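Other chains dropped; remaining ones untouched in position.
Just so it is clear, A, B, C and D label the chains in written order, and each chain counts residues from 1 on its own.
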Amino acid sequence: MKIDAIDRKILELLTVNGRMSYVDIAKELGLSRVAIRERINNLIEEEVIEKFSVVINSDKVGKKVSAFFEVDCEPTSLVSVAETLVENPKVASCYQMTGPSTLHMHVLVEDFEQLEHFINEELYALKGITRVESHILLRRFKSRSGLKL
Amino acid sequence: MKIDAIDRKILELLTVNGRMSYVDIAKELGLSRVAIRERINNLIEEEVIEKFSVVINSDKVGKKVSAFFEVDCEPTSLVSVAETLVENPKVASCYQMTGPSTLHMHVLVEDFEQLEHFINEELYALKGITRVESHILLRRFKSRSGLKL
Amino acid sequence: MKIDAIDRKILELLTVNGRMSYVDIAKELGLSRVAIRERINNLIEEEVIEKFSVVINSDKVGKKVSAFFEVDCEPTSLVSVAETLVENPKVASCYQMTGPSTLHMHVLVEDFEQLEHFINEELYALKGITRVESHILLRRFKSRSGLKL
Amino acid sequence: MKIDAIDRKILELLTVNGRMSYVDIAKELGLSRVAIRERINNLIEEEVIEKFSVVINSDKVGKKVSAFFEVDCEPTSLVSVAETLVENPKVASCYQMTGPSTLHMHVLVEDFEQLEHFINEELYALKGITRVESHILLRRFKSRSGLKL
């Protein structure tokens, strides 16, 4: 599928406001409501749009501590450790990167007590983890939305 | 503002589908459409919901390379470097963490050529950067949506 | 419990001289001896004051070497290693920190021979320790007293 | 000055309770009140006892975040940086160690916002600092009192 300039414009508008109505998008782009609906359905079908979502302020729903982890695993356990970790609702994201053979993981918890519990009871209990490095978010300069990392 | 169990349920539904109609949410939760609208407006006003958005498959819009950077700065330049970087549309997010005095940055580019150009022309050209470490995403095990890191 | 400005003033005076009499504190703050006693009892009861203590010059009681350790453990052994180490009277303090999955430990010994013995016989003998890093204190610029780390 | 077994016993009792009366110490050790007073005065004069103090629960006086820093300096600035840092009331202790040419520093602050402010405004503003590494205390296994590190 080739996405054209109009598709890109639609994606930009939806990134800013994911609930913008077809009518408003159509008006903005000088197209008919039907054309917009068709294009958006197409973008969904082709999985360009993976889903519509919200950006929730973690702090305001009680997730006050945002932590980044580097999780070193025995090479033979890396995939199974990752598959266990992603089941944990405190784990926001989990990636394998080039560089050292670690999992890069983002975690959101309510407070330090919960973080310590997560590390000592949930993370260190997994077989195949050899070393963990954790860092706490101090300041957000920019936080993506729209594009998936 | 205190958010209650119904608010949380609404947030969960919107995380899965950010365009779910008030009527459908109301039906799901056994409440009136008006009550839902009021609650959502409240969540927006109190900035619990920062915005509605889409999750776009970066690959399908031509951003094939996802890179993570650790950017070491002279301590006196860290904030100004961060403020310049976040203006760059290739920079998806940028955080200051505990640990080493670096900026943690996520970047989305089209290909390796663009990545090399970003590093050598856009990043290394900034005053106050002393060292850069970059890693490429190999595999996504989980990619958050909804909660802001 | 809310502590007010007078409580803070009392804590400051006791940090400087933990044996200051109620009468002298009362005079200093323009209050009655009884009021001071009541406030101090309250601060003890509420565990704001954990205890009264002395600051002893380690050097003068023969503890000439002050060492800091980073103790790497197998993740599953970290808590049990910590619980064994704190029983050792040479261990002055022991903390779990963010960052690498190590224990941060302060040790006071009489001399280098005792340090070497502590490392090779007491520390390395524990199951679950994978790596140890030690550094010796060269110069004190400031040494807290009063507030617990 | 040679300290003997009785002196050591007195120091132990004062470590547990820095306000223990001479009478109670005397009773405990089977000596006269006058003998105890004389010995304690001697220990103070000889600077074995540096001072009497309190151990305050940092959390309960609003210092909720305890952080450890490794501060790398240009070698020629290390002493002057240290001398500036120890003036800062948020800095609980500051040591020079063997190992890398860094200052090891303990900091107590009220919350993350204050920590970020301390790092970006108070620490990074100092001339001669080249790199900072910070870690947050997650769990206390043991916290010394009495002996100075």
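Details
Note that a contact is a pair of C-beta atoms (placed from the backbone, for glycine too) under 8 Å apart; a residue touches a chain by one contact, two chains touch by 3 or more.
Here the structure is a predicted model, which means the values were calculated and not measured.
The complete homomeric complex described by this structure file contains 8 copies, of which 4 appear in the displayed model.
Following the convention adopted for this analysis, only the chains that are shown with their structure count from here on.
Taking A-D and A-B together, the pair of chains sharing more C-beta contacts is A-B. Centre-to-centre, using mean CA coordinates, chain A is 41 Å away from chain C. One inter-chain figure worth recording: chain A and chain B are separated by 7 Å, centre to centre, where each centre is the mean of the chain's CA atoms.
Each of residues 116, 119-120, 133, 135-136, 138-139 in chain D touches at least two other chains.
If you check the complex, the residues on chain D that touch chain A are 112, 115-116, 119-120, 136, 138-139. Considering their complex, residues 67, 116, 119-120, 123-125, 129-136 of chain D touch chain B. Listing the residues of chain C that touch chain A in their complex gives 72, 74-76, 78-79, 96, 98-101.
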